[in-house]
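Heads up: the structure comes next, in structure tokens.
Part of the complex only, each chain left as placed.
Chains: A and B, in written order; residue numbering restarts at 1 for each.
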Amino acid sequence: MTNAPLRGAIEALLFVSTDPITIDDLVTYLDASKDEVEVELDEISKSLTSQERGIELLKIAGGFRLYTKAEYEPYLRRLAEDASNSRLSGAALETLAIVAYQQPISRSRVATIRGVNSDAVMRLLSVKGYIAPLGKERGPNSAQLFGTTKYFLEVMGLNSLEDLPRLIEFAPPIEMAEALENTLRDEA
Amino acid sequence: MSYTVKLDLYEGPIGVLLTLIQGADIDIYQLSITDLVNDFMAEIELRKRLDLEVATEFLLVAATLIEIKCRKLFPSTSLLDDDEELAFFEERDLLLARLLEAKTYRDVSNVFGTLIDLGQARFRREVGFGSELSHLVPDPLSNVRANDLALAYERAMRATTPESLSIHHVTPLPRMSVLEAREILLDRLLKSNNNSFEVVNTLATSKIEVVLYFLGLLELYKLGMIDAVQSESGTISIEVKGDLDQLSQAIER
């Protein structure tokens, strides 16, 4: 049995929300049961897979949100206000990766890992909304700690930080470590 | 070196070094330390004009590189006493560990780049409630007075200013050397019968330690003290060869 007005209400809420909406939120706003909400979300999601539809429902950053399908990017790019799809530099992406995997992390710790003062890059990531201050370290010389934001999860298409690629899988191959080590060893 | 690599001026010394090394491409296995030092010094020249602080970070790494180069050219002459010798080994191991760490983050950051590109290809509806539904949205500023504005403005501007003037003290790097990591690993491996590659993860308390333990494991393997066998399921099991006495003798030699 379908519950047409409930489905309509969910669609309306998804349409205006500027944040991912959780199932719990929907239950509260709609005076519906969790099961009912889940069934309708599922129906909405299924109906959007049709080729005739231009949007899709994604589970992202712990909630649900509507997005246009990636294949329509060329048309939407023309309409978008900031037409320039500005890309992050390599240094910015590396810094973002360090914050993502080591959060909560202080600026100075990021600087230590990168071997260079990273304040400007951190600030850029902050202004772009990818990272945000989380709070202070404990202790006398407490430094501000940073972590990734919900927006970061949204842009990356992740539901939670646990969905980040596993870092260990990116460890350099043994051969490379060996080759480097040989270069740095003193035996000629 | 004959290739030219466009380097990001916001890269730190480790990142630059990694780019230079990767620029060598297939030659990575016959990397010339002399070329590496030359290229690295050229990069410092570029940055010296920009910022003394940045240049200093680079010089620290350069010092280690040059030391390595000297030892390669004149293996027998060492002007260092024992303590300095040990310190040099630590610096070198640390440099290697940091390079591998940087490589790990660089590789994973490429995946980040791809995901972000895909994310930017999907558009969200930013309008939210828009003007036609604005009557539904409560006004967060209903009780605000002009004076509150001035106060808020000054607070906002003050928050910006000191931050950019503060001095950041660099926290010390982990002082564990690969040698120490190797000892700890061996100790751990001997105490347990059923070891897997995961031991690297279990022991490490930070990402750089993962790299250090990984290098330690590599050394043990090269010294012939352990065997690594990969099963069909993909897990790598580690077996210690020989008994404790033999091993400790091997290490002492």
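The working rule: a contact is a pair of C-beta atoms (placed from the backbone, for glycine too) under 8 Å apart; a residue touches a chain by one contact, two chains touch by 3 or more.
Note that the structure is a prediction, hence the values are computed from the model and not measured.
Colleague: What stoichiometry does the whole assembly in this file have, expressed with the labels used here?
Modeller: Copies of each chain kind in the whole file: A x2, B x1.
Rule of thumb we're sticking to: only the chains that are shown with their structure count from here on.
Colleague: Using the average of all C-alpha atoms in each chain as its centre, how far is it in Å between chain A and chain B?
Modeller: For chain A versus chain B, the centre distance works out to 23 Å.
Colleague: Write out the stretch or stretches of chain B touching chain A in their complex.
Modeller: Chain B residues touching chain A: 8, 10-15, 21, 28-29, 31, 33, 36, 53-54, 57, 61, 68, 71-73, 75, 92, 95-96, 98-113, 115-130, 133, 164, 168-171, 173, 201, 206-208, 210-211, 214-215, 218.
Colleague: Which stretch or stretches of chain A touch chain B in the complex?
Modeller: Per the stated touch rule, the residues are 15-18, 56, 58, 65-70, 73, 76, 80, 85, 87-94, 96-98, 100-102, 106-109, 111-121, 154-158, 165, 167-168, 170-172, 174-181, 183-184, 186-188.
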